[in-house]
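Report on the following structure.
All protein chains but one are shown at their positions in the complex.
Here is chain A:
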Amino acid sequence: MTRTLWDSSVGKKTIMAVSGLIMLLYLVVHMIGNLKIFFGSGEFNHYAHWLRTMGEPFLHYEWALWIVRVVLVAAVVLHAVSAYQLSRRDIRARPAKYVHKKPRAGYATRTMRWGGIILALFIVWHILDLTTGTVHSGGFQSGHPYQNVIDTFSTWYGNLIYIVAMLALGLHVQHGFWSAAQTLGAGRATRERVLRTIANVLALVLTVGFISVPVAVMTGVVS
């Protein structure tokens, strides 16, 4: 069955849909966690610390976090590899373009591939910036996420990269969630409106939620 999934275009889309939904679920949790920054450094840092002690005493320190990380890395890799292979197939299936060109499909639909690449690059930067601190501006202090977040969003490029990526995320989720539902066989004429609405709401809430943090730092609401 694994072979059937991986070898079929429909199966590979299923893998994309499931891995995408896993990442989407993570993003909702991540976004809600981020909003804690509005309650001050104490609460935000405490929450960040709890992420490491989560599951104790059953789990050792940071185990839960590492489990989440492993699942996410698996999801990202499966999603990206499937996307790459499916895209190659799609491009090969339609080598000749029409002479008479027409604007096609919505913006979100047309930008799935580039948007995905932007998001992949963003994830690399985001981890190097706020998890490892490798490319962090102004002295990364592990264990002080509140200060680190403010440092990042005190630079123009930090804000720019983040906001562009979150807009790309919104577009990706808008088409991605709805597509995942279709791929997993949940699409039905009578459900069309509901699925579209959930996709739009998810996209909007995630984008606004994530962008609210840099905007708050820029405007001094969080400092």
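One rule holds in what follows: a residue touches a chain if its C-beta (ideal position, glycine included) is under 8 Å from a C-beta of that chain, and two chains touch if they have at least 3 such contacts; residues count from 1.
By definition in this document, contacts and distances are computed from a predicted model.
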{"item": "Hidden chain of the complex, named as in its UniProt record, picked from \"RsbT antagonist protein RsbS\", \"Reductase\", \"Acetolactate synthase\" or \"Succinate dehydrogenase subunit B\"", "value": "\"Succinate dehydrogenase subunit B\""}
{"item": "Residue of A:F122, A:W178 or A:F210 in touch with the missing chain, whole complex considered", "value": "A:W178"}
{"item": "Missing-partner contacts on chain A, residue numbers", "value": "1, 4-5, 7-14, 86, 89-102, 104-105, 109, 112, 175, 178-179, 181-189, 192"}
